[in-house]
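Only one protein chain is missing; all other protein chains are in place.
Labels run A, B and C following the written order; every chain starts at residue 1.
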Amino acid sequence: MGIHAGLRERVLEGNLAVVRAGLVVLTFGNVSGADRDAGVMAIKPSGVPYEHLTADDIVVLDLETGDVVAGAARPSSDTPTHLALYHELAGVGGIVHTHSPFATAWAQSGRELPCYGTTHADHFDGPVPVTRALTSDEVAGDYEGLTGRVIVEALEGIDPLERPAALVVSHGPFAWGADVEQAVENAIALEAVAASAAWTELLSPQAAPIGDDLRRRHFSRKHGPAAYYGQPS
Amino acid sequence: MGIHAGLRERVLEGNLAVVRAGLVVLTFGNVSGADRDAGVMAIKPSGVPYEHLTADDIVVLDLETGDVVAGAARPSSDTPTHLALYHELAGVGGIVHTHSPFATAWAQSGRELPCYGTTHADHFDGPVPVTRALTSDEVAGDYEGLTGRVIVEALEGIDPLERPAALVVSHGPFAWGADVEQAVENAIALEAVAASAAWTELLSPQAAPIGDDLRRRHFSRKHGPAAYYGQPS
Amino acid sequence: MGIHAGLRERVLEGNLAVVRAGLVVLTFGNVSGADRDAGVMAIKPSGVPYEHLTADDIVVLDLETGDVVAGAARPSSDTPTHLALYHELAGVGGIVHTHSPFATAWAQSGRELPCYGTTHADHFDGPVPVTRALTSDEVAGDYEGLTGRVIVEALEGIDPLERPAALVVSHGPFAWGADVEQAVENAIALEAVAASAAWTELLSPQAAPIGDDLRRRHFSRKHGPAAYYGQPS
Partner (left out) sequence: MGIHAGLRERVLEGNLAVVRAGLVVLTFGNVSGADRDAGVMAIKPSGVPYEHLTADDIVVLDLETGDVVAGAARPSSDTPTHLALYHELAGVGGIVHTHSPFATAWAQSGRELPCYGTTHADHFDGPVPVTRALTSDEVAGDYEGLTGRVIVEALEGIDPLERPAALVVSHGPFAWGADVEQAVENAIALEAVAASAAWTELLSPQAAPIGDDLRRRHFSRKHGPAAYYGQPS
């Protein structure tokens, strides 16, 4: 058993779970997890086919400096985005980036994802925000780190665990959660509600988001002190 | 073999069947069955991953009082909706709730599902109704029980076994049948016709529901005293 | 080995092939094959789940009279449609009826399926015709036999092996071929081109069918005396 073996196993499993869920083709995606007590994050290596991935391939980095702590491979090229999100979003313990088809279509359309129903509200307590575009200077500069920055900007005034996803305009979705497993669940839910929302608009161009009361009721059924969904822990 | 073992096995199998049919991702759904002679219903526990589900996890409740009769887990949070439907809809022996993508899109669009063809008529003898929205007071109150109430309201004047589904506005579909197996079949058929109906409208915005004569002919081929579909029982 | 064992095996395999290809959910479909020399057709029994189907369940009928020659089960309720097509369409040796989602949407929209590309032309030498609606009297009468009649009407002036499918309005597709295997291939191709055609119209509302020269070139690459697709037989 190597260093941070438990975290690397969970990150490996998270990466495989998004493939099994149909969110990823080729190598379009990456999943990370953080161990804030140990001061590290673990992430998929860049461009390695999923069928060959093992826990030892998962790269571990210092959460502050971004230096590689364990793992021989080059980490995902999106690593600076993950680091920026762990730095700025309190309580986040897992992050999933995919190019899943419907969430990517919303991101490419430049629109936030409206909350059209309770499936959405079960996971996201409001619309999933879309980022602003990066400027030409930002694209030419620390592009991946600044991608994290525009996500954080888009979440201004929002509790990241009550709205655990954002759409990077012209790019695709990032989702997160308190741990890797919740991040994966939110990424899967995001793709499902992105699909249903697209069809909702085709069926009814006048569709409006659901009311605050219904949205809060559903979100709080599953989250927070009054939750009564799932088994008592 | 535990108490109500046969019913719990059938309810377990029904829950797994809707996953296999692609109607459910994550834990978005629940299937129940009733044994009216024994005065009980059995339902999936809340938030338990499908891959771990066993017949012993299925919770059995008193059909009148809703008290748990057997099973250690907390029942589905939608249990009061199921109880309300068993109370009010005569002859119903199984209920399926999913967030299947196309039926959910229709529910989120706030529209009833028109009968555009014989696939629909083979299962539903008319449009699948959509409920009214719950009021703010209803959302804040016995939300799940009142969800059952608005479904019953939407079925006013309709034989529930001739129109074995409804769309809860802003939420998703409920389907039912004389037993668990027929409820599962109707839930699968509902998603299929919801998809075909959406595409029918995209291909022909002037599409109109089929005539009463063709709809009745198809429904009665499969249901009722003159049925000639399937094998003699 | 029972009577007509070879034909029944091929019809069994054809029924399973359309399920594997995703054209059928539940029991929405039926495949038949004819042995014109023996004067019989063989077809799926009505409403039997595919996972339990064996060659012995396949029902054999006299091609002229429709009397059951072999098989204990009740034949598909659509048997009179198949019989009518074998009677009227020379050279047809296999027939497939499904409710595959995109072809059904075209049928429900009441529109013929235009030939928007070479995938279509490889199988269908022109638009796939849509039938007229049956009258109320026809629906109340020999409904399934008259469904065959309106298909034959829609093919007036068309060689059925050059246009081996039709859309029954408000119902769904029938496809056919010189034998069971070609009928299955045409049913699969029909669903694929129905999907691409729907998206073609969404991407370009002004899309027009391809020219006669390109369509004939592709159809005759695969069919007829000048065919040069596939291996020499």
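As a working rule, a residue touches a chain if its C-beta (ideal position, glycine included) is under 8 Å from a C-beta of that chain, and two chains touch if they have at least 3 such contacts.
It should be emphasised that the depicted structure is a prediction, and the values quoted were computed from it without experimental measurement.
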item: Neighbouring shown chains of the undisplayed chain, as defined at the top; value: A, C
item: Listed residues A:Asn15, A:Ser32, A:Thr81 or A:Thr104, member touching the removed chain; value: A:Thr104
item: Listed residues C:Asp37, C:Glu51, C:Glu156 or C:Asp213, member touching the removed chain; value: C:Asp213
item: Of A:Pro45, A:Gly94, A:Pro129 or A:Pro209, the one touching the omitted chain in the full complex; value: A:Pro45
item: Residue ranges of chain C at the interface with the undisplayed chain; value: 21, 116-119, 122, 185, 188-189, 192, 195-197, 199-200, 202-204, 207, 210-211, 213-214, 217, 221, 228-232
item: Touching residues (missing chain, whole complex) on chain A; value: 25-26, 28, 45-48, 73-74, 77, 99, 101-102, 104-111, 133-134, 136, 139-140, 143, 170-172, 198, 201-202
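Operating definition for what follows: only the chains that are shown with their structure count from here on.
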item: Arrangement of touching chains [line / ring / star / complete / other]; value: line
item: Relative to chain C, chain with the most remote C-alpha centre; value: A
item: Centre distance in Å when chain A and chain C are each reduced to the mean of their C-alpha atoms; value: 46
item: Centre distance in Å when chain A and chain B are each reduced to the mean of their C-alpha atoms; value: 32
item: Interface hub residues of chain B, defined as touching at least two other chains; value: 202
